[in-house]
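Contents: one structure, followed by commentary.
A protein chain is absent from this complex, but the other protein chains hold their places.
Each chain carries a letter (A, B and C) given by its place in the written order, and its residues are counted from 1.
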Amino acid sequence: MAERAIPATLRVAVIGTGRMGADHVRRIQSVISGARVSAVVDVDAERAKAVAARVDGCTAYTDPVVALAAADVDAVLVASPGPAHEAALLAAFAHDLPVLCEKPLTPDAASALRVLEAEQALGHRRVQVGFMRRYDAEYVKLKALLETGQLGRPLMLHNRHRNVASPPFFTSSMLISDSVAHEVDATRWLLGHEITAVTVLRPTPSVNAPDALLDPQFVVLETDGGALSDVEIFVNCGFGYQVQAEVVCERGTARVGDGHGLVTHMAGRWGGTIAQDFTERFADAYDREIQAWVDATRRGEVTGPSTWDGYAAAAVCEAGVRALEEGGRAEVALVERPALYG
Amino acid sequence: MAERAIPATLRVAVIGTGRMGADHVRRIQSVISGARVSAVVDVDAERAKAVAARVDGCTAYTDPVVALAAADVDAVLVASPGPAHEAALLAAFAHDLPVLCEKPLTPDAASALRVLEAEQALGHRRVQVGFMRRYDAEYVKLKALLETGQLGRPLMLHNRHRNVASPPFFTSSMLISDSVAHEVDATRWLLGHEITAVTVLRPTPSVNAPDALLDPQFVVLETDGGALSDVEIFVNCGFGYQVQAEVVCERGTARVGDGHGLVTHMAGRWGGTIAQDFTERFADAYDREIQAWVDATRRGEVTGPSTWDGYAAAAVCEAGVRALEEGGRAEVALVERPALYG
Amino acid sequence: MAERAIPATLRVAVIGTGRMGADHVRRIQSVISGARVSAVVDVDAERAKAVAARVDGCTAYTDPVVALAAADVDAVLVASPGPAHEAALLAAFAHDLPVLCEKPLTPDAASALRVLEAEQALGHRRVQVGFMRRYDAEYVKLKALLETGQLGRPLMLHNRHRNVASPPFFTSSMLISDSVAHEVDATRWLLGHEITAVTVLRPTPSVNAPDALLDPQFVVLETDGGALSDVEIFVNCGFGYQVQAEVVCERGTARVGDGHGLVTHMAGRWGGTIAQDFTERFADAYDREIQAWVDATRRGEVTGPSTWDGYAAAAVCEAGVRALEEGGRAEVALVERPALYG
Partner (left out) sequence: MAERAIPATLRVAVIGTGRMGADHVRRIQSVISGARVSAVVDVDAERAKAVAARVDGCTAYTDPVVALAAADVDAVLVASPGPAHEAALLAAFAHDLPVLCEKPLTPDAASALRVLEAEQALGHRRVQVGFMRRYDAEYVKLKALLETGQLGRPLMLHNRHRNVASPPFFTSSMLISDSVAHEVDATRWLLGHEITAVTVLRPTPSVNAPDALLDPQFVVLETDGGALSDVEIFVNCGFGYQVQAEVVCERGTARVGDGHGLVTHMAGRWGGTIAQDFTERFADAYDREIQAWVDATRRGEVTGPSTWDGYAAAAVCEAGVRALEEGGRAEVALVERPALYG
C-alpha cells in the first residue's frame, strides 16, 4: 500500500445498505475503534440516502465505481447481494483499495476464480472474506486448542447449524451454498485441510419446511487430510439458532456452541434460552471481525480469510449442490493454489 | 450375632406400612436380593392386613412387641412415625435383632440418648439409621473424592434442599428437624466433623409458603474441624425437588446434584426436567441402602450410619430449632462419644 | 407356558461363564429379586465348576443340552460367544424354556433367520435379546419423550460410541458387527423404523489404532421412515467410554449420555470424570434388564427386544460390513416380518 497513506481514522465505503450493510455502518460508527463510514452505496438511492443522513460526513452513491473513485475512501466493505460482489471487488482493485467482502466471495467457482486472478494481477492481497466464525470467541479457542497438539490429529468434525425458520426465497440448494458455506470454511480453517468430496443425504423433510424445500439435509465433507466433517443443516428447526462444532481427535474431543450462559430452574425444568438469530449469537464475532480488519488495514496489512478461501468455499458449495441434485458423492476440483496464498 | 443363624433369605419385619413402609415392602420383595418380608406391623390393622395379603408368607401385626417375638423374624425395618421409633428399637434390642431405622432415629436428643445407652448395654451395634444420601451414587463419589485428598481439606459446604411444596402438617421447625436433618448427616459424613453450632436466618417467606410457615430458611452449621456448611432449605419452591451439594476445599471444589441426564432443545429453550420428589431423585439410593443393610446383616455385620449418627443429628436439629425460634446462634451439646462408636 | 409352573424363585441356567456370564451370575444371586442360578454351563469345565462352587444349589455342566434337560431349570440366560448361540437357543426351544440371549442373537443373518423360524415353529415368543440400552434410564426417558410427540417426528439421530481401547482380537468389521450393533438396535427402537441402507465412511485411522484397524469409522443408516441415523464409532479414543445419542425432530432435539454427575473445579479446569468401560456406564441398565426379564418370565410373559430385533440387527450389521469392505452404500434385505412379531 505504498501508494496511499492511511489516515488515523480509516474512511470506509460500505456497498450495500440492506440489513447486513446497515448493521456494519452502525458497527463502524458506534462500536469499534479507528474507522468511520465516509460513503454508502446502494442501487436503491433512497435507502442509501437514508443511511448516509444518519452519519456525519457520509456521502450516498448508487454506483460503486463512482463511490470508490472518491478521495475520502480508504477501504471498502462489500455487503451487497452475492451476484454484485465481483463488480464491486474489481472496482476496489482498480483503486487498489483494501476490501472486506461479505460471504460468499462470489456465487460460483468460475467468478471466484476471476476475482482470484484479478487479485493476483495486483501482486498483493487486498481482500478479507467475511467468514466471521473465525472471529467467534469459542471457535478461536477451539482453533487454538487444536494448534497446541494436545488432542492429537483431528479425525472427524461434527457440525450442527440450525435456524428457526428460512426466509421465503430460500431454496434447497441454498442450504448448501448459503448455510453450509460457513461449515465449509470452518472445516477448512479448523482442520487446515482442503475439502475433496461432498455427499449430501436427504432425510424426509420436516413438516415445517416450506413446500418442496429439502430441509434438513445431512452433508459429509471429505478432506485431503483424511478427515471427515459432517454437517446437519436444518433451517426450519423452529426452536432457535444454533451453531455447534465438535472435533474428534486422536486423543480427545472438543466442542463449542452449547451457549449455556444463564441457567434457570422453573416449573419443573432447568435450562436456558436459545439465541433466535445470528445477530444475537455472533454479535461479538462481527465486532471482532470488523475491528480486526480495520486494525490490519491501518497497519497496511491484509489478514483473515483470503480470496483463496472464498474461491475454495465456492467450489466446495458448487460440488455440494451437485451432490444434492444428483444424489451421491461429488468430487471437488480446485485449481492449483497460487503462491500469493501460500 | 452368635445367638442366631441367619438363613439364606433374610426374613424382615417391617414396622409401619404408610407410604415409606409400603415402599420398602415392595423393594424387599421385588427389587433387591436376599430378603423377604415375613411380618408387617401397623397400628392400623386393616392397612397391615392389606399389605400382608400381597406378600407370600407374611403375617400382619398391630403390636411390634408381638411381631418381633415371632420365630420367622431375623431383622427389623422401622418405618413408623418418629415418635414410635424408641419403643420399636427397644423391642428389637430385647430380641437382639438387627434394625434398619428410618430417620429420625427418634424425634429428640434425650430419647436418642436413651436408645444409644440401650444399644451400648447390648454390647454391640444393632442399628443402621436411614440416612440414605450416603447411598446416593453421586454423594458416594463425592465422599470418595474427598477421601483421596486431591482437593485438600474441606473448608465450606454449600447445600441446596428444595421441595415442590410442603405437606399440610409441616411446621417451621420441621424445615430443620425433618428436612435439614439430611444435610446435618451429610455434613457430618462428608466432612468427618461434628457440628458445634447452628445459626438460622429467615428471609421474608415466599408468597407460596402456607400461612405462618417460615420458608425458605438459611442455616449455617459450624463444625469442630473449622468448616462451615450452609443450607438453603426451601420446601415450597414450586418447581421441583432438588438436593445439591458443593464442597469447597483448599485446592478445588466438587458439586453433585445437578441432575442433567436428558437435555432437550425446544421452543427457544434448552434444558431438562427436574425430579418432582424424593422417590424419583433417590430411588436408586433407597435400593442400595436396603440391599447394603441386607447384605451386611446376612454377613453378621452392622454398617452404615449408626445410633451415634442418629443421636448427633437429633442434637444438632434440636439446637437448630432453638436457633430458629430464638434467633441467632445456638451451640450444640453432645455427650462424649462412646467407645462402641469409636 | 401352560406346560410348566414357574416357582416363586426362578431357577436360571447361565450358559457361558466368561466375563459377561460370571457377572450375570453375580447379578442374579446378589442384586436382583426373584431368581437364583441353578446351573452354569461352560465348555471349560474347570471354569464352570469354579463359578458353581460359589453358588448354593448350583450344578456345573459342559453341555447346554444336558443342562437344559435338568428338572431345576426354569429359564436360560445365554452369555456364551456368539457362534454358540444358535445351538443354545435351539436347545432351549426343545424344552420350551424362556431365554435371555446376550447380543448378538447369532453372528449372521442366515443363522438368525433359522432361529426366527424355530421360534415361530414353537408358536409363541420365548426369546429376549440382550440389547440393554433399552434399559438405560436415559435412553428410556428419551424413548418416552419421543412417544409423547412433543418434539414431532424424528428426522435424524446422531450417535457417538467411544471405547478407551479395543481388545487385541478386534477387527475392522467388528466395529460394525460388535459395536455399531447397539446403535442399530437403538435406532430401530427409538425411531420405530426399519433400516434400509448402510454407508460406512473411513477417515484416516487414528495413530492409536492397532495395525490395520480402520478406527474410527462413520456410519450412516437410512430408515424406511425417511430418517437418517449417523454413528461415530471410535474404539481407541483413549480417553473414556462414551455412548451418546441426540435425536433431531421437527420441533426440537433431545440428547442423552453426557454423564455429568460429579463436577469438580481444580487446577484451572472444571469438569468431571468419564466412565472407563461399559460395566461402569451401564451397570444399572444390566440390573434393570435382568430384573425385567425375571419379572416378565415369572408372570409368564416375554417382553423386551425380540428374535426379530436380533435378526434385523444381524442383517443390518451384515450390510454394514459389506459397505465397509466394498465402499459406498449397501442396501439391507429383510424377510417379511412374521405375524408373531407384529
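The working rule: a residue touches a chain if its C-beta (ideal position, glycine included) is under 8 Å from a C-beta of that chain, and two chains touch if they have at least 3 such contacts.
Here the structure is a predicted model, which means the values were calculated and not measured.
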- Message: So one chain is hidden, and I want to know which residue out of B:Val43, B:Leu122, B:Val140 or B:Leu228 touches that hidden chain in the complete assembly.
- Response: B:Leu228
- Task: Based on the whole complex, identify which of B:Arg19, B:Arg54, B:His124 or B:Arg251 touches the chain you can't see.
- Result: B:Arg251
- Among A:His95, A:Arg114, A:Arg202 or A:Arg251, single out the residue that touches the unshown chain. A:Arg251
- Quick one: which of B:Val43, B:Val220, B:Ala283 or B:Ala296 touches the chain that's been left out? B:Val220
- Name every residue on subunit C in touch with the hidden partner chain. 238-240, 242, 258-260, 263-274, 276
- Item | Interface with the unshown chain - residue positions in subunit B | 152-153, 155-156, 158, 201, 203-204, 206-208, 216, 218, 220, 222, 225-228, 230, 232, 234, 237-239, 248, 250-253
- Note on the structure: Note that subunit A touches the absent chain at residues 8, 29-34, 56, 137-138, 141-142, 145, 150-151, 251-256, 258, 260-267, 284, 291, 295
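What we mean here is this: only the chains that are shown with their structure count from here on.
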- Message: Measuring between Cα centroids, what's the chain most distant from subunit B?
- Response: A
- Query: Which chain wins if you rank chains by how close their C-alpha centre is to the centre of all protein C-alpha atoms?
  - Reply: C
- Query: Since subunit A and subunit B share one sequence, what rotation angle in degrees maps the C-alpha trace of one onto the other, as a multiple of 5?
  - Reply: 180
- Task: Averaged over CA atoms, how far is the centre of subunit A from the centre of subunit C? Could you give it in whole Å?
- Result: 45
- Whole-Å gap separating subunit A and subunit B, where each centre is the average of the chain's CA atoms: 58
- Message: Residues touching two or more other chains, restricted to subunit A: which are they?
- Response: 238-239
